[in-house]
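What you see is the complex with one protein chain gone and the rest in place.
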Amino acid sequence: MSDNHDEHGFAHVMSPQILLSVFGALIVLTILTVFLAGKDLVPRELDGHVSQKQVEIVVSLTIATIKGSLVVLFFMHMINEKPLNILLFVFSLFFVALFLGFALTDTGQYDSRIQSYELDIIEQSATP
Amino acid sequence: MQDSFFFPVPNSTFAPTVDGLFYLILGISAFFFIAIMGLMVFFMIKYRRIDGVEPESSPGHNTALELTWSIIPVLIVIGIFGWGFTGYVDMRSPPDDAYEINVTASTWAWDFRYSTGAPSKELHIPVNTPVKLIMQSQDVLHSLFVPAFRVKQDVVPGRYSGLWFQAKEPGSFDLFCAEYCGKQHSDMITKVIVHNTDPANTNLNDNPNFETWLADASDPIKDNEPLYESGKRITEILACTQCHTADGSKKVGPSFKGTFGTQQKLSNGKMITVDENYIRQSILDPTSQIRDGFKTPMPSFKGRIKDEWIDAVIAYFKHLKKE
Amino acid sequence: MATTAMPAQQESDSNSQSNYLTCSKGFKSWAFTLDHKRIGIMYLVATMSSMFLGGALALILRAEHWTPGATLPLAKIQQALASLIPSFTAVTTEALTDHDVYNQLFTLHGAIMVFLFIIPSIPAALGNFVLPIMLGAKDVAFPRMNLGSFYLWIIGFLFLITAILTTGLDTGWTFYTPYSTNTTQTSVIAATMGAFILGFSSIFTGLNFIVTIHTMRPPGMTWFRMPLFLWSLYATAIIQVLATPVLGITLLLLAAERAFGLGIFDPKLGGDPVLFQHFFWFYSHPAVYIMILPAMGIISELMSTFSRKPIFGYRFIAFSSMAIALLGFLVWGHHMFTSGQSELVTIIFSALTFSVSIPSAIKVFNWLATMYKGSISLATPMCYALSFMFLFTIGGLTGLFLGALATDIHLHDTYFIVAHFHYVMMGGTLVAFIGGLFYWWPKMTGYMYNEFWGQISALIVFVAFNLTFFPQFVMGSRGMPRRYYNYLPEFQTYHVLSTIGAFMLGFGLALAAGVLITSLFTKRKAPANPWGSATLEWQCSSPPPLANFNETPTVGDPYDMQSVVWDPETESFVNRKPEQQDE
Partner (left out) sequence: MASAVEPHEKQDCGHDDWHHEPFSAHHFDNAEQQFDAGKLGIWLFLITEVLFFSGLFCVYAVYRVSHPEVFEYASQYLNKYLGGLNTLVLIFSSLTMAWAVRCAQLGQRKGLITMLSITLFCAALFLGVKTFEYTEKAHKRLLWAGASVDAKDIGKAENSQVFRLGDPNDPKNFKDPNKFEERMMKSLVTIQNYGILSLLIPAVLIGIGYQRNSRPWRTTGYAGLISIFAILIGIFISIELHNMQHGGGGHGEQASAEHDGEHASGSHEGSDHDSHDEGKAHSEGEAHAASDTDSADHGHADENAAPRNANIFFSIYYFMTGLHGFHIIAGMVAITWLLVRAVESHFRPDYFGPVDYVGLYWHIVDLIWIFLFPLLYLIGS
């Protein structure tokens, strides 16, 4: 990282070692997540409490988040970025969370009404 | 019960809450509005620009004052929210013993169906009884709105929407579609008829009691009368009379009178004879044979009307021809 | 800094006649200009034309409501108009009924006013012209993107016009599914693509403003020396950048839904129409603040300048702009209280909705306090600003009725809503826009308009506006639903009053436009600083030179009215004791 600053002060050069190790980590994580997909990951003591699907979602998305963070931090140079740009990016994720959060809360609440309607439709069509 | 400047006749248990909250907010708003505008006009006059006179200096900010006029509105709106919240929770919590009516909205008509199987184009409900509507839409979004009851709920395709209310007085009130649903959105209006529950009042012409009406609507074909009388009753129950007259005059649709057996031109130019088959098809699939000069399509009654009812209606047509 | 020479410098500038309007000539010099001032003027012409188009549609709508049933032969008028454009008559094969034409009229009135006029009007037209000069910069950060966003506006405009001229649009400006995707026969795809492109135009304007304010401030222009108009434009730009992409994806999904049957919003294919409303309002509620925040910024400038007083509570106003921008994202569900949204979310959104009222109230109180002990001039811009105070206060207070759940259930989708948002959007944004236009007109064109007729236009607009929309509150709460072609006879009195008001309003706005346009022909020269404002744009000549400032401007307190005094010799305000300000 000796060449971190050139004479103009606004270029942050990433060293090849960092780029290659981030790349390596990304490859390993990708292979890991493909390998883990479909495997029964539920620990024995939690058997019956959580479903395999739930564990799978958590594991896959955790790996994806780690991979995403690596890309953002190193490939996108966020580690050397101005605080304002970092703030803006994080801030936008907050709005995404807001959007998803409210939409999910709402659809989760009224989903039972849709399900019951669909069941009725199915019954009606089953008994013509 | 009287209507007021801002409201139509209040006729549900919700109306006092809604109107009360409305007038409370109106009072608060009026107070602030008059205060702000009064000060504004006062400043406009008192501090009007006079040439050569520079303004007096006054502080550029006053944190205590600014905090005060931030916090007082906060407290007020918390109060308003609280009242609105409790009123809303009432509106969305129907009692378990509510009388249930199924509602189907389609472009551009309301269909009400009772547990006895009685269909209706107008909403008939008993007075002083909690009524719960279970609503579904056949096509697009609609919204059932009864101003006198202060209630409104969108009817969303693909699910059930619920709405309940309890009317206080018998009478007839407007029911609107409040969610834009296409061409004739503004014609998707009908009536709520609030019936009394007094068993003594069975006079059909003068708002009969609810049981009488329901019995009538469930089985309009009476054995002891000519079939055309039943047919006439059916046209009233199904609100055909909103668009069709029985005296030969033209409304949205052609009149019942003076058509049966005649030759008529269709909008596609063909000539047909108005016979049993044509009437039947016009009821079940109205858009297939629209008569020339009538643009507005009639909603289909397929699946909503029994065969013997159609027979009765045809008998009514024939009867009108004889008259 | 060479401020001693400033007044003299300006004098010589305005004499030498080299300003941004005269420095180059010809169509190309405008079509390919990168100058933010010229782009602002082009936006101004474009958005004002859209406003008069939308306004004309509104007048037809109001005239139709003169009687309960059919008043005007709308379908015949439509056919007559369509036959004027021969190439398009072939497309409109099916004869439309009066109902159809009415539905198209209110849809197009809404779509044109929202997407083509209100959203770009203040930021893209006035903001583009004023922002860099107020900031003391030579231009916005990305001038090419600025021009690009103008041309995106034009393309979006053409899409919408294509939709109008082919089969029209009758979904309401909200494009609610499943009507827009499955039922209507009109050109939804062209219209949504138009709105999509206009959205990108808006994003780029916002992006440009944020970058400009962050990186182009000259030395001395600290955040808290920025005029409040810039704060409000900054807050607006944040909303534009954060909310508009969601509109973009919503419209893309809608278009795909209609074109291919994606099924996301279609209950027949397993979709959910209420989800569409969430998507739509996630943008369209913050968009309300895209419309009103810049207007509030203009009012802050006008109140201070025409009271010759520093704005009261500068920081409270600046922070309240930011607060409104952020809180605006938390309240979209209040458009959906009766829509089939769940009770829990409805209650949360109602509570959050009230939070937005606080910063708005703070602003009104601060503006009032600014007038206190001022020296209030009733010049035309101030007349509009005072009408804004009146109309916006009504608009804001009636919002309380709609935020409260129990009353909203009754008032939702009635004329009460129509009146409420017209009080905010038109009484607020449009009136402030006209006020701002009268305020910056001398700077833009270099000419003064007729003050008397300007004031008369403000008076007519004010009276006519209340006559138009106040009756709508009453008929709304009495149960008149919106978007109704026919109505029950009991509402006729209110409709007639409203229609009379609307035509007066049309006349008032035409008068205001006439006053401004006449000034271009009477050619009464405007001084550099006719109003005595202390913000930077008044330090350059009227109209400004191409590079905005021939000398680096003095950056001081934007609301220090004592720093400028009336100079009878030049008939302009000039900086007082300039040598002492050079700290």
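We call the chains A, B and C, going by the order they appear; numbering starts again at 1 in every chain.
By our rule, a contact is a pair of C-beta atoms (placed from the backbone, for glycine too) under 8 Å apart; a residue touches a chain by one contact, two chains touch by 3 or more.
Nothing here was measured: the structure is a model prediction, and the numbers come from that model.
Q: Taking the complete complex into account, which shown chains does the hidden chain touch?
A: Looking at the entire complex, the absent chain's contacts are A, C.
Q: Under the stated touch rule, tell me which residues of chain A contact the chain that is not displayed.
A: 3, 6-14, 16, 19-20, 22-23, 26-27, 30-31, 33-34, 37-39, 53, 56-57, 60-61, 63-64, 67-68, 71-72, 74-77, 82, 84-85, 88-89, 92-93, 95-96, 99-100, 103-104, 107-108, 111, 114, 118, 121-122, 125-126
Q: What does the interface between chain C and the hidden chain look like in terms of residue numbers?
A: 137-145, 148, 152, 155, 193, 196-197, 200, 203-204, 207-208, 210-212, 214-216, 241-246, 248-250, 252-253, 256-257, 260-264, 266, 268-272, 275, 279
The rule is simple: only the chains that are shown with their structure count from here on.
Q: Using the contact definition from the top, classify how the chains connect: line, ring, star, complete or other.
A: Contact map by chain: complete.
Q: Specify the chain with the shortest distance from its C-alpha centroid to the centroid of every protein C-alpha atom present.
A: C
Q: Just curious, how far off is chain C from chain A if you go by their C-alpha centres, in Å?
A: 38
Q: What parts of chain B, by residue number, touch at least two of the other chains?
A: Within chain B, residues 158-159, 161 contact more than one other chain.
Q: Please list all residues of chain A that touch 2 or more other chains.
A: 110, 114
Q: Residue numbers of chain C touching chain B in their complex, please.
A: 97, 99-100, 103, 170-172, 176, 178-179, 182-184, 267-268, 271-274, 307-316, 338-340, 343, 346-347, 350-351, 354-355, 357-358, 361-362, 364-366, 368-369, 371-378, 386, 389-390, 393-394, 397-398, 400-401, 403-410, 412-414, 474, 477-479, 481-488, 559, 561-562
Q: For the complex, give me every residue of chain A touching chain B.
A: Result: residues 110, 113-114, 116-118 of chain A touch chain B.
Q: So in the complex, which bits of chain B are touching chain C?
A: Checking each residue of chain B against chain C gives 3, 5-8, 14, 17-18, 21-22, 25-26, 28-29, 32-33, 36-37, 39-40, 43-44, 47-50, 53-58, 60-62, 65-66, 69-70, 73-74, 77-78, 80-81, 83-89, 91-92, 107, 139-141, 143, 145, 147-148, 150-154, 156-159, 161, 174, 176-187, 189, 295.
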